[in-house]
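The complex appears here without one of its protein chains, the remainder shown in place.
Labels run A and B following the written order; every chain starts at residue 1.
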Amino acid sequence: MPDSIPPRSCTSHTMITRTRHFFHYYANPGRFYHISTRIQPYVTYSALFFTFIGLGWGLFFSPPDWQQGDTVRIMYIHVPTAILASAGYAALALCGLSTLVWQHPLANLAAMEIAPVGACATALCLITGSLRGKPMWGTYWVWDARLTSVLILFFLYLGHISLIRAFEDKQRGYQAAAILALAGVIDLPIIKFSVDWWNTLHQPDSITLTRAPTISRSMLWPLILSMLGFSLGFCALVFARLRAAILEVRIRALLFPSHRRSNIV
Amino acid sequence: MTRKTRRLWLVLICIACFGTAIGLILRAFSSDIVFFVTPSQIVASPPPDHRLVKLGGMVVAGSVHYSKHKETPVVTFDVTDGRTAVTVTYQGILPDLFREGQSVIVIGTVTSKHRFTASEVLAKHDETYMPKEVADALRKSGKWDPRFGPPPPDIWHSNQN
Partner (left out) sequence: MTHPVFIIASYGITFIIVTVLSVEAALRLRRARTQLTVLEKNTSHSSNL
């Protein structure tokens, strides 16, 4: 902002500057490496703790459902992976925005490392959903709006994974993948609202922000614990991969000091 | 406006345009994205013969009849959307969730105005999850009978456990 134009509101201006400083401060790869190394054990062990409690409770102690019987226990994996599939893609899109607008080196690396983990979550969501569909609905797969839009999300992940690695010049790969990630964001609201906008074989969501959950509490608690465990596990995996990626950049810089910077970072 | 702010706005405008385009496409093809049609839609405008349609609705209580045709079980039942009912004939094994009051989707052809021959039956389950004992207790107390459709939404306020 040029000096001649005074900021409209002094407080909002300083707030923006402070937020910007905050992001610049923590988005530095070296600093991120140190912080994530320090918090990694806490994230990893709490992820293991909550996942074991949640899945153990869901598998052995929660009651069978009145219509689905014991097959309802697949839900304790299906729902957390479904949420992570969408949340992971949202994170990928934020990285893409950061790559295109602010050209943050950490955002580039994060996009590269989040996508494979998110793709695995989406694959798990599709596989467990299909394994639940066969005994419940009577079919492994139908082309309804919910199932198809999640399959599209999986292909978006695969496209991102290959596009970001497809270029000799790494920066061009990051930018192309960022554009794909941002364009694919349209799929997220489609997934979320597909069961409300169109009639589908998949049932509407049981947990929403607007009304009381239509799950009995004896099933809701193990579900919440496994959602927490899986989310922490997702973070732990991304942290570990991102730390390895930061070290690998450093290794490339030491091994090939004469290379252009865009081929290293 | 700095270069970064300009880039941010450009990216956001691009996403908004792309989103609008996709939204309009989905709106235009909305009738093709629906997975099934209802009995009243089929009765109002019957699809051409031999065309495979997916019919969705609730199995009417007391309408399920089992018989046998050369070793294969044959079942007939009525599917309703609350306004009209269509009688469905199906040969084969039904999914576990099939029962009176359950939402089902049958895939097959329309044979006459209110008759349908299904080649496949899919059971839909709703978004309510509760232990069997709770469902039984609700039925005994007369608050909800699963043979007449999904549980009413207000039972979740009175019967949380």
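In this section, a residue touches a chain if its C-beta (ideal position, glycine included) is under 8 Å from a C-beta of that chain, and two chains touch if they have at least 3 such contacts.
This is a predicted model, so every value here is computed, not measured.
Contacts of the undisplayed chain with the visible chains, over the whole complex, involve A. Only one of A:70, A:169 or A:196 touches the chain withheld from this view, namely A:70.
Residues of chain A that touch the chain left out of view are 30, 33, 55, 59, 64, 68-71, 73-74, 77-78, 81, 116-117, 120, 123-124, 127-128, 131-132, 134-135, 233, 237, 240-241, 243-244, 246-248, 250-251, 254-255.
By our rule, only the chains that are shown with their structure count from here on.
Spacing of chain A relative to chain B, judged by their CA centroids, is 30 angstrom.
Interface of chain B with chain A (complex): residues 2, 4, 7-8, 11, 14-15, 18-19, 22, 26, 30, 33-36, 56, 94-97, 102, 105, 120-136, 146, 153, 156-157, 160-161.
Here chain A touches chain B in the complex through residues 1, 63-69, 72, 75, 97, 100-102, 135-139, 142-145, 182-183, 185-186, 190, 197-201, 203-206, 211-219, going by the rule given at the top.
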